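Here the complex is missing one protein chain, while the rest keep their positions.
As written, the chain order gives the labels A, B and C, with residue 1 at the start of each chain.
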Amino acid sequence: MTRIDSYLLTLSCLDRPGIVAAISSYIASFGGNILEAQQFDDAETGRFFMRVEFALQDSARYPDVRRGFDALAEQFAITWRMRPRAERQRTLILVSKFDHCLVDLLYRLRIGELEMDVVGIVSNHPRQALMTPLIDDVPFHYLPVTPDTRNEQEARIKALIEETGAELIILARYMQILSDALAAYLSGRCINIHHSFLPGFKGAKPYHQAHARGVKMIGATAHYVTSDLDEGPIIAQDVEGITHADRPDALIIKGRDIERRVLAKAVQLHLEDRVLLNGAKTVVFRD
Amino acid sequence: MTRIDSYLLTLSCLDRPGIVAAISSYIASFGGNILEAQQFDDAETGRFFMRVEFALQDSARYPDVRRGFDALAEQFAITWRMRPRAERQRTLILVSKFDHCLVDLLYRLRIGELEMDVVGIVSNHPRQALMTPLIDDVPFHYLPVTPDTRNEQEARIKALIEETGAELIILARYMQILSDALAAYLSGRCINIHHSFLPGFKGAKPYHQAHARGVKMIGATAHYVTSDLDEGPIIAQDVEGITHADRPDALIIKGRDIERRVLAKAVQLHLEDRVLLNGAKTVVFRD
Amino acid sequence: MTRIDSYLLTLSCLDRPGIVAAISSYIASFGGNILEAQQFDDAETGRFFMRVEFALQDSARYPDVRRGFDALAEQFAITWRMRPRAERQRTLILVSKFDHCLVDLLYRLRIGELEMDVVGIVSNHPRQALMTPLIDDVPFHYLPVTPDTRNEQEARIKALIEETGAELIILARYMQILSDALAAYLSGRCINIHHSFLPGFKGAKPYHQAHARGVKMIGATAHYVTSDLDEGPIIAQDVEGITHADRPDALIIKGRDIERRVLAKAVQLHLEDRVLLNGAKTVVFRD
Partner (left out) sequence: MTRIDSYLLTLSCLDRPGIVAAISSYIASFGGNILEAQQFDDAETGRFFMRVEFALQDSARYPDVRRGFDALAEQFAITWRMRPRAERQRTLILVSKFDHCLVDLLYRLRIGELEMDVVGIVSNHPRQALMTPLIDDVPFHYLPVTPDTRNEQEARIKALIEETGAELIILARYMQILSDALAAYLSGRCINIHHSFLPGFKGAKPYHQAHARGVKMIGATAHYVTSDLDEGPIIAQDVEGITHADRPDALIIKGRDIERRVLAKAVQLHLEDRVLLNGAKTVVFRD
């Protein structure tokens, strides 16, 4: 999947004629070849979003490409990000007691499906509460929390993020509600898996809610964390059919499968810079 | 699909040992052969649900089978229904201006997919507002309604149901809210298609709500009508993936496809006596 | 869905640096604004595919945009097509006895989902064999065929295509095998619905084959017609789950639903110039 010496450029700005031409001409002026490009004009907000993957014949020119883009960005008031595709994002995973998502992420990492560096695992439960083998030598941080110690615990999480340089934070069934301050600090780089098809069943025990309501499908939602727990910008969702005979414990089992594949999908999309924030929504450039 | 001279028995009662034996022995005592049988024990309520399709070598014995079941029903306090499978239910369809569900039902009727007799179509819009060809010679009743005339209009609908002997009433995108009285009168025999994946987006304009929230899937829900418009027992649901690029009008188009197939599925399940009410939920015995 | 005064450009050529810049700069030089753009580099063949939808502030300049593109096309050896998006393609539908796909297409046309002009319907069965109401005043051509008269019948079909100027030909369950000559004549503009998930069950009675094999899912495939009936480039596919209890007639009913939605999807993609031929395969730029 990885292409040697390719680069990812993502950007957004107000839409106006000539943007695509300006960007593609800029890349071409360095002998760059556009391998993949996607764009979206949000007719409601007039905002333009783009993702470009390009290759350079001479990778030594990349620093110039990057540096020179500032002038173009200024001209069109572009918010942008450019990086070598092969660069692996430093990632911190938070988990509570249910570790199916953690195990799934670690396995996908191991077989090369997810290209990231896991710099640490944080749990409010001790390591022995989790299925340890796959954690292996990833630094594990046991940070218990009570209502009274949340501020201190979050300060330690924040310190860990800064020490490790974590760019992406994954809440892999981390069952603690983040403070508004931490949520704001993590804005746009913290992915949560909500074990429900939002906005179907918000709040706790969604599978029990689904059972009580008698719905015929359940699902899961991966979204960026905001201070409003169940309202962050949605990245990916999926569902499965259920029947009257599925009791809540059966729904939980089915739910686990959906949760882990939806979270893995969202993480992969994020790692490939395919998700751009658009206010309370996302633009997702699927491959 | 139709089996000649087969009969459908659906029932529910409090669960206790020996029920299945009692029912199957009763059928066997008339030389009946069970073609299909499904059951469900609701562990939460202790209630037992069953659907049996059986054939008789001598169909002349059916009246005796039916009459004699009363004694068994009394013994186990069974709520039941028995009928020849080939008997077609008299059906009344209500529709407003969007006729994609109506057209779909009528076409499926015509090619033999839905075994029912449509005894009439009611609309609060005149016939020329609908795509008329498929209505053909089905009696069409234009019953306009305003907030002030709802009682009178509903009285006319009720009279129509009684005159035609309609057993099933389908709200095929009928955009009027029924009074509590009419909803209660239609309890368990009126199917609505809610153009949303409940309980995701209740109320009006669900596709606009879905777009505003940025969800990645939309769906539709077929349910029995109760006085609480969006809360009736759910029969069938389905969803489809959408993207950031789908504007509300695109969602409406995708939604139409989901709506018509979910409503058709629910109607078919109902016509084959596969849906049993279980409080605010349903038991659906899929084939 | 329709944007006033927008234009569709689709193209393919050998990939090389600067193509995107050249095309987007060309459009920008006329004051054009790119509304949607998608591209694909086929790493195996080195071929580049692109679809661009652009708007012009001054639509009077469109003839110049179109005319001037020749020079660019020559420079990069581009195969291309440009047209106003609002231009409706002239379409001829061929059908045999099963009319569910025809009815579905005509209904979608009527409610504005498919933007095409149906210039005629051809059937090897008389009009009364079909469910006539929806055909309405669309010219209907009864062209019966026997093994001995195939050449003559196909000559009449070809004449019809030329007389009506039909650009798209849809085989909506047209159960005759086209001659190699006619298939070649229709290359790239004739869509067939194969009532099976290819390459699962080729040939006749695929649902009976699926039942005999005991598979757990059935599907349908829409593809461009080539001289090899079951091997044309695939545009769209879909499947549904089935069970051991589904007899072939039940599979046929389920199949009808899949067939009509897969064919409608493929036709819509084609009408929006989203399908580009890539040898024996397609590039499909979904919105």
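Just so we're on the same page, a contact is a pair of C-beta atoms (placed from the backbone, for glycine too) under 8 Å apart; a residue touches a chain by one contact, two chains touch by 3 or more.
From a predicted model like this one, the values you see are computed outputs, not experimental measurements.
A.B. asks: Please work out which displayed chains the absent chain touches and list them by label.
C.D. replies: A, B, C
A.B. asks: Going by the contact rule already stated, which one of A:Cys13, A:Met82 or A:Leu134 would touch the omitted chain in the full complex?
C.D. replies: A:Leu134
A.B. asks: Touching the hidden chain in the full complex, which residues of chain C are there? Just list them.
C.D. replies: 40, 43, 197-201, 213-217, 219, 233-239, 243-245, 247, 278, 280-284, 286
A.B. asks: In the whole complex, what residues of chain B lie against the chain that is missing from view?
C.D. replies: 15-22, 24-25, 27-28, 31-41, 57
A.B. asks: Quickly run down the residues of chain A that touch the omitted chain.
C.D. replies: The missing chain touches chain A at positions 1, 36, 100, 103, 107, 110-111, 113, 131, 133-134, 136, 243, 245-247, 249-250, 253, 256-257, 261, 287.
In this text, only the chains that are shown with their structure count from here on.
A.B. asks: Between chain A and chain C, two touching copies, which fits better, same or different residues at the interface, with half of the numbers shared as the threshold?
C.D. replies: Counting which numbers both chains contribute, over half are shared, so the two copies meet through the same residues.
A.B. asks: Using only alpha carbons, which chain's centroid is the nearest to the whole structure's centroid?
C.D. replies: Centre-most chain by C-alpha means: C.
A.B. asks: Taking each chain's centre as the mean of its Cα atoms, which chain lies farthest from chain A?
C.D. replies: Taking each chain's C-alpha mean as its centre, the farthest from chain A is B.
A.B. asks: When the C-alpha atoms of chain A and chain B are each averaged to a single point, how far apart are the two points in Å?
C.D. replies: 42
A.B. asks: Two-or-more-chain contact residues of chain B, please, as numbers and ranges.
C.D. replies: 243, 245, 247
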